[in-house]
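Heads up, one of the protein chains got dropped from this complex, but the rest are sitting where they should.
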């Protein structure tokens, strides 16, 4: 069922209360700090320990401006958000044909941790379910686990412009409780969807789930995708231009667990969430959104994160199919915001 | 599996061969007329009788210009394409809450004629599968079958700007062979998803599948959606502005049968196809596409229609997530095309 | 999960408390009258009105002796129990080949009212699920509904030795709320598993579910099957000898809803239950059991009926695979019981 609150389309946007983007964020942060629904993931003890009060919102534009409120430097594990970026890395290193032979692009209707493969092809349905992400991980090349992990970390470092670290206790906990993912891996190996290095691939999978990020990082990662693959602050290319389209397409249809269809319908921008409480969303050519708040709804999405993204999309007419052609509304607001001296750059192919 | 041909992203666009939009269409029409794969739907004899040579491509812009080649006035039955428009009508007449209580917005991974409902809610997964379209049909109000059918026909007439007719033999054949749809209807009635007028609703469902359209009509229907719901030629509103977003969102994720995920990934614009051989596609704020050619691939989509749409999206950078920000490419081309005197209108909310 | 009470196999049998069969029945009736768990079926109001105190146990031997306690003359609707007998009638009138082409013989693991057909053959899995029983009903020949219904009633009259009647309000209620069964019928018609007379067949299906029986009737029906198809009291043949094997085989594997596998494992005799609260069970060559008590467990089986049958099977070593070869235990007890003058008959082929 759709959430109970009324859908306000972009036509119902009312921005009269906030004079500028900074005050808009402060207002929303205050509004949704009051929401205390949801609960932390608890399938491993490390996640359950998160502070439910944490709440950070970060926007970073494709010309490098940063608007933030709340706990934007609080670290947490990236969890499923990494799936989208790993998919990009697999495309870049293996090419579309090899990746597509191992993982599909169809929304499945199945749970993210489902062990069901596409009956016709034996492929996982898409790279956003665990099966698909394990298949993607398996494709990351390298001689040995260190080289492969390094490749993954370096990829994330291009997106975030900083050194990335793994929360090792989380990674080990994921590994210790990962029988379901191990089952998925062996089933895919049975069908030739992944190779022989099952333990190594699973370790890498658990490690990349456990990379530490902040809301700021997530916004910058989103902004990089919005910016044709170039990090708008460091101006380093994080993803080859031609694959940006692939990553955003999959985020659009499959990024938000079992809420994906409704998200595409209501919010209408590519996004990916993780059970660590993060959401990254992308407004192409404009900006990236990073939200973090660890209390999750029953589908595994950050409660406050969903609230903010819905409002933000509606208020600024960001839904891809918003019939009101005032996407310039966002441009106007951003124009009003103070510009840093060096923020006149925009990525291209 | 993805089609065997290599994916060319919008970055691979090469338009040097065609000097203008008219010659581009002629060239594509010629190129794909040579493709004779696929076969006509044959679950009712009427559809099997279609001429496999028929092939029409129509583009209609939101400022009312028309670019056409081939059999654009050949009539055929709309079939599943109507599902998208009927969904709009249901939203308009019943409001979102009532519609959502009866039909979901999630891609399902199930076949279009699947009898499987959402286990959690007993709703059909989305309005583009038969179950969802029957639920949508059931919501169309009216005292008796004539009034309900009239309401549907009048809706299509607003989109096409002309009087619409039903292919009665097709409608009766659909009805006579419609046991599966009847099963779906009774199962939904069992769960309270549709009301008591099952025979009347099914008759209306079979009738609206059998409405006669042309490639020109489909282009104009698409252009109307692209134009915020206002028919760009008659300037009559066909759909309330606020629901355009809903219809396009569903077309994006669920419009192309079991090819929907791959279509969203590769072509990246909202579209809907029918087993009569038609496809309607929408480039928001720009134009509508209507293609007709009755030979279908194994998923039920027009073979030539898919080919044209893939090329058209790639060549003009229409994919929603095309990282190359040259959507103006289409504008340039359209600007170069001759304008009619009265085509300076564009719909809005 | 198996019921929580410990499985006592036939080896744990302890009959020291009851000097004879009559006192055994009285003792069990008293023991389980105290059990007030379970609740009446309530999908139609008529069933919900049953008195939860009703409890009758009837045993009828293949030589025509009757042992009864409690409400053995209380009428109730036969419900699913009729499925087993209808299957016999279909075999008799159409032959195995025609019947098998329309309905399988495999336990399904699906719910009794599942709309899922065997993917490989499009047949219902077995004649004990609703789909299978509707397919069986469809095979009952006759020109018009009266003739077909008469054929069914006459069949039951051969089993019970008395005139049979339908509870018409129940039948009409089943019909009015039967959308799920109607869905199943249309889906099977779609696959050619049933013919065109869908309304007539469904009416007959609802009618035969609503036939009024007593615990005495059920015992006699079971005794007739135990007696190679000949009613041990009237000595009228109710089912051709060659099909008795078919009916008992299906009752063994599929007769007790989702408890069927566990029943075969724990109780180990062919049986069929109905949501009216009846159970009929068969000890081949020995006797038939009829139990009636309307409070049902969560699988739709009479709570007290299950209790009695489990005890009776254990205490007298009736499980087909009871390793203790003392099936004569039952013979001994029956021998001890007073014989009527005319009860020296036993059916054969």
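We call the chains A, B and C, going by the order they appear; numbering starts again at 1 in every chain.
One rule holds for everything that comes next: contacts are C-beta pairs under 8 Å (C-beta built on N, C-alpha and C of every residue); 3 or more make two chains touch, one makes a residue touch a chain.
Everything numeric in this text was worked out from a predicted model, so none of it was measured.
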Task: Touching partners, among the displayed chains, of the absent chain - done: A, C
- [ ] Would you mind spotting which of C:65, C:148 or C:252 touches the chain that isn't drawn?
- [x] C:252
Task: Per the touch definition above, residue among C:72, C:264 or C:296 touching the missing chain - done: C:264
- [ ] Give the residue, chosen from C:25, C:50, C:90 or C:105, that touches the chain omitted from the document.
- [x] C:105
Task: chain C, residues in touch with the chain not shown (by the definition above) - done: 1-2, 6-7, 9-11, 96-97, 100-101, 104-110, 121, 125-126, 228-229, 241-242, 244-246, 248-250, 252-253, 258, 260-262, 264-265, 268, 270, 284-285, 319-325, 348-349
Task: Residues in chain A touching the chain absent from view - done: 115, 179-180, 182-187, 189-190
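The definition used in the following text is that only the chains that are shown with their structure count from here on.
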Open item on the list: If every chain is a node and each touching pair gets an edge, what shape is that graph: line, ring, star, complete or other?
Closed with: line
- [ ] Determine which two chains are connected by the greatest number of contacting C-beta pairs.
- [x] A-B
Task: Rounded Å distance, chain A centre to chain B centre (Cα mean) - done: 31
- [ ] Indicate the whole-number Å distance between the mean C-alpha point of chain B and the mean C-alpha point of chain C.
- [x] 52
TODO: Compute the distance, rounded to whole Å, between the mean C-alpha positions of chain A and chain C.
DONE: 57
Task: In chain C, residues with contacts to at least two other chains - done: none
